[in-house]
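Just one protein chain is left out here, and the rest sit where they should.
For chain A:
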Amino acid sequence: MPGRVSDPGETSIVPVSPKPLEPVNVPIRHGLTPPISRVAISWSNGNSLRVSFFRQPSSTSNTEEVGGKVVEVKLSDGDGEIDDAKWRRIAYGSATPFALLQNRKNLSQLPMASSQHHRFEWWEHVMEFSRGINSLLGDPLASVDSIIEDPRMVVEKVEKPTNLKAAWELMEIFYADKRSQAWLPERLVDWLTVIDYDILLSGSCETVHSKLLDFQTDLDNIQVVEDSPKYWEVISSALAVGWLEIVVKLLHLHGSYQLDQLGNRETENGLVEAIAVLISKMPRLRPEMLAGKLGECCQTKPDFAKAWERWRAQLTKLDCSAYWVQCDHRQTREGLRHMLQIMLGNANSLNDATCHWIELYVSHLLYIRPFTAGLESMNSLAQKCIDMKPISSPHKLMGLLTGILSESTEVVLGECSRAFGPWMVCHAIELLSAGSNQAEVLLHEEPYNLGGISIEVLQRLAYAQVLSSHELTWQIAPIYLASCMKQGMGLLEILLYKQPVQHKQLLLKNIEICRLYELDSISSNIMKVAGVHHWKHGRKGPGVFWLQQACDEVRLNRISQHLFDFVGKSISDESFKQWDRLIELLGSETRIAGGLEFLHKYRDFKRSLQHVIDAKTPDAARQAVESLILLMKNPSTPQRFWLPLLHDSLKLLNWEERPLLNVSQTTLLLNKLQELSMARLRPDFVESDLPPQALSAVRLALAMNLGRAILEE
């Protein structure tokens, strides 16, 4: 089943790519000395594959050698970024938001619920789901800038967010959060700001963030920062990607701020301060500024356009100012003017100040095309930046981002699957289908050549199979399978059938799941398997119990036949106790096991006979006779038991004090005896294990009893 081969290359084997991919070659170690003569394969739970390797026996060595190995290959191992326990937490945590969203989806499709439902926009439900999932993937992403009030601590190393979380947030921005549609570029800038630039690194490529970290280390050794070219380089880079707070902080390290120098470097300091002020007044088109962030927030486009013009005019004015001539410090002058160029959107300056294409992209969005709207233009800009700063092996988040920008649902799915696996695809599909109608159609169509299965369902099944390959997570697989009425339930049935029945806990859990999803036939099948297993392993009680639970009439009838045989063979008092318990257990529900009715009556008869032997009272004897007559009259009493029953009752028939059976009763029994003699002629007659003289003994006793009864009457 679609799953994921973890290593190497992390290529998914989920069939989401429209084009056939090159097969992944994975070595599988068996630890045997070659040659291997044969291999055998078998699917285990979910998508684990078990492989048996059989070694060719060596003719030379006489010593006992290992003949083969069996190994298990999990096709859905994680990629190492997130450990197994964390994955399980994510798996368990995401099941509830998923189920809730499906519930709401089902409710919204009910005609009655629609009016009430529309109080909420659908995307708000999706956002709630998305936030629920996001919270599982780690703490809120921390920004890269400093939170410590150390003036010389420019940038702090923070704990890396996982790629998975960054990817989820990206999906949320573009597909789920409808509010962000109007200011996508700013959302993207924010996203890039908070995800650690380190994680965008592929190979040894330098980034703005890495430059800042390097500079941070050097800072302690630098006496006069403004003399260092690196200082100005780092400031420009940080400015280009919009890390305004860092830039301002860095500017404040400028020597002209020092009290002893302020007098001499007044103009210089004025220019530095002017730039810092302009930076902190940069207009931003967004609903709100995050706390501690610099810039002026404009909520509407017209407001922003006005503010933007004003700000640009101030920049231009400063650029043309005469003060530059009066600034003696060359590095400061050049550095500041370079910063002005960046803010004025000089493409070359931006290109120089950035390393990675994504940084260049952000700088363009910030300074050249702040009005960019719509994915199409964002995509063409991204392509341009990729061309300018090409990268040999793009990071997986970049693949996802370009897929999103290119508005190709297939590519996004492919990237999600390839880079982040079945969990991501299964859940991200909820965001994708909320994001666009075109995606929704693609995800829900049921092409015939795929067996009428939609991509959405396919991915849920794939994920459910991953879940079911681990004993700690298989129990949440039903939630995902039940969300696909057609194929999911089919898979659920197979999954439940394949759970072992020996462990009571697991069996009960299984039955509970069957009950929850109304899978009665599977449930009775599971109980049947359990019943047969126990019965055949000498645990007759649990065997009968589970077969009864399964209403397995055929097998229960067979079991009562077994008991008949047992009863027919041995009616000694010792063995009586053994099967007495079993009959008790079989219960009195004759509906499901017709033959059992007889066993109950037979047991009652045996008990009263025992009582006669113990007590020797006429009352007990009469009661036993009643039981005997009832048994002999009953059509469910098998014929082969007639003679053993009568033989057992010889004591009653030969009761000394007086005849216990009246004439009609005796006649009935004689008739039965006659019938039995006739039946003996038939080929299928089963002879009882009684001594040969049993029949004549019974006949004699009956004849005597008849005689005595006639006399008495």
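FYI, a residue touches a chain if its C-beta (ideal position, glycine included) is under 8 Å from a C-beta of that chain, and two chains touch if they have at least 3 such contacts; residues count from 1.
Quick note on the criterion: contacts and distances are computed from a predicted model.
Q: Missing chain's UniProt protein name, "WD40 repeat", "TBC1 domain family member 25", "SKP1-like protein" or "ATP synthase subunit b', chloroplastic"?
A: Going by UniProt, the chain not displayed is called "WD40 repeat".
Q: Pick out which of A:437, A:505 or A:696 touches the chain that's been left out of the picture.
A: Of all options in A:437, A:505 or A:696, contact with the hidden chain holds for A:505.
Q: Hey, which of A:180, A:465 or A:483 is the one touching the hidden chain?
A: A:465
Q: Check each of A:540, A:603 or A:708 against the chain that is not shown and name the one that touches it.
A: Among A:540, A:603 or A:708, only A:540 touches the chain that is not shown.
Q: Residue-wise, where is chain A in contact with the chain that is not depicted?
A: Interface residues of chain A facing the absent chain: 1-3, 5-7, 13, 15-21, 23-34, 36-55, 57, 64-75, 77, 410, 447-453, 455, 458, 461, 465, 471, 486-488, 490-491, 493-495, 497-503, 505-506, 525, 528-529, 532-533, 535-538, 540, 552, 554-555, 558-559, 562.
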